[in-house]
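Removed: one protein chain of the complex. Kept in place: all other protein chains.
By written order: A, B and C. Residues from 1 in each chain.
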Amino acid sequence: MPRNAMSLRESAMPEMTLVEALNLALARAMADDPSVVVLGEDVGLNGGVFRATVGLEKRFGSERVLDTPLAELLISGLCVGMAAQGLKPVGEIQFMGFIYPCLDQLVNHASRMRNRTQGRLTCPMVLRAPHGAGIRAPEHHSESTEAMLAHIPGLRVVMPSSPESAYGLLLAAIRDPDPVVFLEPTRLYRAAKGEVEDNGEALPLDHAFVLREGRDITMISWGAALKETAAAADALSAEGILAEVVDLATLKPYDEETILSSVAKTGRCLIVHEAARTGGFGAEIAATVAEHGLSSLLAPVTRVTGYDTIIPMARLEQHYMPSVERIVTAGRKMCQFS
Amino acid sequence: MPRNAMSLRESAMPEMTLVEALNLALARAMADDPSVVVLGEDVGLNGGVFRATVGLEKRFGSERVLDTPLAELLISGLCVGMAAQGLKPVGEIQFMGFIYPCLDQLVNHASRMRNRTQGRLTCPMVLRAPHGAGIRAPEHHSESTEAMLAHIPGLRVVMPSSPESAYGLLLAAIRDPDPVVFLEPTRLYRAAKGEVEDNGEALPLDHAFVLREGRDITMISWGAALKETAAAADALSAEGILAEVVDLATLKPYDEETILSSVAKTGRCLIVHEAARTGGFGAEIAATVAEHGLSSLLAPVTRVTGYDTIIPMARLEQHYMPSVERIVTAGRKMCQFS
Amino acid sequence: MASNRANQELPVIARFEVRHRNYLAPDGSINRPLPAFASDARLLVALYRSMMLLRLFDRKAVALQRTGRLGTYAVSLGQEAVSVGIASAMQEEDVLLPSYRDNGALIWRGVKLEEILLFWGGDERGNDFSGPVHDFPFCVPVGSQAPHAAGVAYAFKLRKEPRVAVCIFGDGATSKGDVYEAMNFAGVHRLPVVFVATNNRWAISVPLRLQTACETLAQKAVAAGFTGEQVDGNDVLAMRAAAEEAITAARDGKGPRFIEAVTYRLGDHTTSDDASRYRSTDEVQACWKEEPIARLRSYLVGQKLWSKADEEQLAAECNERVEAAVERYLATPPRPPETMFDHLYANLPEAYAAQRHELAGERDA
Partner (left out) sequence: MASNRANQELPVIARFEVRHRNYLAPDGSINRPLPAFASDARLLVALYRSMMLLRLFDRKAVALQRTGRLGTYAVSLGQEAVSVGIASAMQEEDVLLPSYRDNGALIWRGVKLEEILLFWGGDERGNDFSGPVHDFPFCVPVGSQAPHAAGVAYAFKLRKEPRVAVCIFGDGATSKGDVYEAMNFAGVHRLPVVFVATNNRWAISVPLRLQTACETLAQKAVAAGFTGEQVDGNDVLAMRAAAEEAITAARDGKGPRFIEAVTYRLGDHTTSDDASRYRSTDEVQACWKEEPIARLRSYLVGQKLWSKADEEQLAAECNERVEAAVERYLATPPRPPETMFDHLYANLPEAYAAQRHELAGERDA
């Protein structure tokens, strides 16, 4: 897929949802490579609570598509052990709010197995989890704490935003020889549709994708929030403000070059993420621009983010997440700045 | 203590080490308030592996100074339960590298107990842990991952850098009605000395402290790295560059105002931290300056940090941590910028 | 096998056993002498009424969810005896640490139906409930409340208060290290805490045999150094008796206990689940024969403590109570958006006041 060709827009051809694209990628990876193993709670017969693994157990057997006991620490630790033995485990954490028990394994083992053994043992594992709010889910089901993970050296953090990128990036994550946390946008699982060819082609990791070229402002986002970001770009274009939309896609390590060159062109950097603002990954992008792109800035770097509070339950969640309106307002203000 | 009076320098009067100051604060807090309970591995008879709790068990009894089983998740979870019952638990995690099993409790419970119950239950707990490298400790004993914690709404993250701030901030943390993670600079435990009066006075939380006033450049740091930052400021002053040194002290929530007004004065912002660069808390400071202090900047915001790799074991750790030389070089370069 | 024989010749240095408790057979007949409280007819009727209210409330909640007026909801269908039986043995000053499926216990302890609806409707005010002020809210991250229970019990012990923490979780939760760590600690300090595993044989789609190789969950307590008992969780008398015994022992300083309540989840896991994907109708049908409400009803009717008229009146009462609660729930407007910052900290730090302002639409920059 050409670097700039991805889009959240609908196509005229038959489409599939983002979660179906993930399922397709998993099936493809398992068919291609017998060392790929899927494990997690309810991933077997039930096909995952979001149906991402549906059909896999039937096709590949319950030894390769494994319902684990209810224990996230275990899931991540099993992945480390399996990976060190040459399997390619793809663990599923049912919601990102339950990923925290995995952090010890991710920080102390998965991310440093290769480095601490000087390459003797490696950790080619993927840990998948849905992130983000917007589906009126219960408490603890709406987390976007990717920044905590993107701070961990040795790990990769990947966040697709469309069916196409979900397919290509998941294949890339599974084939990658190092550990990848793969965070999927819950509210786009079924809402995002696109044409996905099951061609087995992986997308590159550590590449940001320019979803839309622009002139006046660079809007950088990832995961679920790209939906509102793209809509805001549409709205701004109606006002004559041409926004360049960048899908960061891989947060760790991330593609500084694409960001800096886009900001060099537009002179404005607007970052949108659903996570709480303070210490969110938007800070890293802003810092990079402040360090290496300062001279090209025509307006202050701006972040539109979730608020610095506990993400509220369903009744208020829409007020928490960055809305199209908040993004448009911020973008407009930046373009009026001089 | 006046806001600007703290110093890492030696005083002419009798001194105590940073870890002794912590011990003093713990003893004071326990004497003042019978609901304060200390718990952790080896905190009892052994007085803690760094001796921070020495003497407390003898004085306050083993029910209030409690050796727990070897289980960090448990320690943090016990704190939540105790705190909800009106105790003021002070948990000790032996090294920051072992704090990750606590994250689930910190994110999903401690930080949101008050908010999710709308104030019905609260969580006045403190979780102490030593952070940072530089004492030739074994693997996993040199972590500085404060950024992961400082992203969590509802939590406070406090990092003292001197005996005085250790005493005053720990008292503040224990008295605070909300959960606080308190990260202590391992390599300053005994190396940092200062005069500490046991007057029971807490320092304010969410306040940054200007340790040294300056004109040309603002140097912001926290925790262990303040030692090298202060030394770099000395070295720069010998070259005629007057650095203002800010001890961030509380990372969550942090004192934007002090940072922005200092940068407004000096026009230059240099951030120093020991943690890995990408997604470190320096990014948040840089982002804030890029958002709200852009117009005053005379040079790009600059971060001098640990490298984006696994912190190496003893033989290379000195090369990993920000050295005085790296800080001086960066500061000098910023002041030459125009 | 030689090596096995060798092992069998080694001396035994420790022995453990798990006992099973049941009084009422599925048809309401009695299997063994009843506990003392069973002579209190009012109590038995109260237990019955409470289970019935829960079942009718659940039915209504599902209807609300299906019509878009409630979020995801987890019914107790078939498990009513567990949470009701446990709660009925607690004192007001004890502390309950429930999981998300323990409505029965919350209601028994005074939480209002509309508060439960508010929670599942996505409003944090449901957690600021009318039950005992120190009771914990529903715990969604499975098993993570177990260490809290140990902490609460430690506080009781430290302050020499004769109170007990009661922590309820599912069979799935017994696979979590949280639960094990908490139980092990409770054992060390002989804390006044009772752990209850509601073994409904499924954790969403994962059957018990994939959760653990243990023949009973009760034996999990062996690893924590105290006693576990298996109880027929469809027999509310057994639940109440086991809970009473365990809570009394804990209150008397005799340390923690573990109760495995064997029951069955007759409904879907939650309203987001479709259990027919992973288990057979036959299995569910068979378990309907064991369910707790019919069982107690048979007993009460047999004892002439309950009549058809009572049943009709109860249904009417319950429905009325439920409808009134639903009305109050639906009439509760969402709180203003900026209140999401309230109770974030005791005092909102300056750093976030601006964000609260922005949310309030008071951008008076």
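One rule holds in what follows: a contact is a pair of C-beta atoms (placed from the backbone, for glycine too) under 8 Å apart; a residue touches a chain by one contact, two chains touch by 3 or more.
Since this is a predicted model, take the numbers as computed values, not measurements.
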{"item": "Touch partners, limited to displayed chains, of the chain removed from view", "value": "A, B, C"}
{"item": "Contacting the left-out chain in the complete assembly, out of C:C214, C:V284 or C:A360", "value": "C:C214"}
{"item": "Residue, one of A:E164, A:E256, A:E274 or A:E291, that touches the chain absent here", "value": "A:E256"}
{"item": "Residues of chain B (touch criterion as defined above) contacting the omitted chain", "value": "41-42, 44-47, 49, 67-71, 73-74, 97-98, 101, 136-141, 277-278, 307-310, 312-317, 319-320"}
{"item": "Positions on chain A contacted by the hidden chain, ascending", "value": "37, 63-64, 68-69, 71, 73-74, 76-87, 89, 104-105, 108-109, 114-122, 153-154, 156, 176-178, 206, 253-257"}
{"item": "In chain C, positions touching the absent partner", "value": "3, 6-7, 9-21, 32, 35, 175-178, 180-181, 184-185, 187-188, 190, 209-216, 218-226, 229-230, 241, 244-245, 248-249, 255"}
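Quick note on the criterion: only the chains that are shown with their structure count from here on.
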{"item": "Longest centre-to-centre distance from chain C, chain (CA-based)", "value": "B"}
{"item": "Centre-most chain [mean C-alpha coordinates]", "value": "A"}
{"item": "Length of the line joining the C-alpha centres of chain A and chain B, rounded to whole Å", "value": "31"}
{"item": "Chain centre separation (chain A, chain C; CA means) in Å", "value": "36"}
{"item": "Centroid distance [mean C-alpha coordinates] between chain C and chain B, Å", "value": "40"}
{"item": "Contacts with two or more other chains, residues of chain C listed in rising order", "value": "124, 141, 177, 340, 344, 351-352"}
{"item": "Of all residues in chain A, the ones touching two or more other chains", "value": "73, 97-98, 101, 139-140, 278, 308-310"}
